[in-house]
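Single-structure report; data block below.
Heads up, one of the protein chains got dropped from this complex, but the rest are sitting where they should.
Let's turn to chain A:
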Amino acid sequence: MCAHCFLQCLAGPFSKMAQDSVGFSSDYQFWMQKLSVWDQASTLETQQDTCLHLPRFQEFLRQVYEVLKEMDSNTIIERFPTIGQLLAKTCWNPFILAFDESQKILIWCLCCLINKEPQNSEESKLNSWTRGLLSHILSAFRFDTKEVGLFTQGLGFAPADYCPGLLKNMVLSLVSELRENHLNGFNTQRRMVPEKIRFLSRVCIPLVTLPDIEPLVEALLIYHGHEPQEVLWPEFFDAVNEAFLLKKISLPISAVVCLWLRHLPSLEKATLHLFDKLISSQRNFLRRIECFLKDSLLPEAACHPAIFRIVDEMFRYALLETDGAPEVLAAIQVFTRCFVEALEKKNKQLKFTFKTYFPYASPSLVMMLLQHPKEIPQELWHQPLKHISEMLREMVEDQTHGSYGGPFECWFLFVHFGGWADIAAEQLVMSEAEPPEALLWLLAFSYSPRDRSLQRAQTMTEVKAVLGHLKKLFRSPTLSAKDLQAAAAESQARDPRPPLCQKLIRRLILNFLLWAPGGHVIAREVITLMAPTDELTHEMTGLLDQTLYRWDHLCMEAPKSRKLARELLEELCLAGTAC
């Protein structure tokens, strides 16, 4: 299936529950009941239940506001005689008040109840009552002891003045207590009981998007006590992850890693969220993919092998389900690049060998693949390419040992470092010499991993033939589109080329256009011939983007080719719906 359909399938179980559109009045009854049960959310069960329903309740409040704002105070009371109860119960549930925008919407609803010219005592009473509730939400703050109130008043401060400071101090105090417990374990004077920590995590659920609470959230994530099982509330992890993905909270990488390590569903959701962005219907240029990836913190978090393995597993699944969709391939490649970059930055504290990240791969192959082409002079690139090809070939064609996972695993590993295939394709076109068998094999393998030896050999022969023609044309001063067409033409005698082989040849032709001295003259004409359909244009755009991206990262000086590539990319994007 295509990448997009794959995503839709995955999104199923994770999507928000569909809103029951049974009608406003039955919703009203439902929530009224819930609120009565929750009361002031003072027990574990009521707190749990409230937290589970917070987002839905907020949506309901919004609906209530939409209804109320159209009416005046008296009409509201007529239509909804119990509205006062509903709003009051909401006010008295601290979890609801603390959540996201609920307090704001509640205030709006209460404002609708205020009558600007009460005609009788009933209406006045209602006004007075509503004002009391508004006061409760906005300003009333009573300390347990009178003395403190007198002190602050005596200094001329209102609760509005010191509330932020008080909150900051409370958070600081809790954070330092957590840190102390974390570091000193049994030696602390004030040992935090697990119930207290669990309670804190519960209390943080509605508050997760309040910036003042960030230090506490971070401390909770990093804290691990000495109990064998997880002490934090699972909904806490969900809430934090959700907020993080929507960028409503900013956490340091260390806290995010803790989050994902402790709560697998969060990691999975984060990866899916990333997939959603990367594999959307709109083409994403590799630069943009890189931004999304770095932004998501997943590559950096993947320096922890457990996280890497899980993300990699999800990539593998995606690849299998979409039958090797180019978007997924591109995503894997960029992800691996970012991951390696992050790993190198931490090189001084490198704790894990590469085997932990790629347990099923041959270590020498991995080391080979991890080499930076930038660090090798361009003339010598064929050497590592040859080694890689030979190693892969040995593993793939060796049916007896299954130790390295078979062709798919080899291919999946290779695909992480897909840059090598691109280099091979370029080298084949650029070099004057006879195309080395190893490179031909490597390319054939990378495009069509499932081929049997015979098919692959056939592909290699075809490609070799085309390359032969191309080399003759490379320095030709009178290069024409027809010449190229002839070079790439299939022989009538043999079977038609399989599609993946055609794809490979298109690629080589594109490389030819970029590198041959006379290529820029006929480039557009050839491309029109080669890519008449939207799908093929899409493919061309992808190749051009990939090539430019790679040249940037290798710091390759090739001004003419670059210019041509950039121009072609622009034109294709403007022309087609490919971008």
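In the analysis below, a contact is a pair of C-beta atoms (placed from the backbone, for glycine too) under 8 Å apart; a residue touches a chain by one contact, two chains touch by 3 or more; residues count from 1.
Here, contacts and distances are computed from a predicted model.
Remark: of the listed names "dolichyl-diphosphooligosaccharide--protein glycotransferase", "Sodium/hydrogen exchanger", "Fanconi anemia group F protein" or "Signal recognition particle receptor subunit beta", the one matching the undisplayed chain in UniProt is "Fanconi anemia group F protein".
Contact with the omitted chain, checked across A:97, A:245 or A:366, is made by A:97. Residue in contact with the omitted chain (choice from A:55, A:84 or A:159): A:159. Within the full complex, the residue among A:29, A:135 or A:254 touching the omitted chain is A:135. Seen across the whole complex, the unshown chain contacts chain A at 65, 69, 94-95, 97-98, 101, 103-104, 107-108, 111, 114-118, 124, 127-128, 131, 134-135, 137-139, 141, 143, 145-148, 150-174, 177, 190, 193, 195-196, 199-200, 203, 206-207, 210, 212-213.
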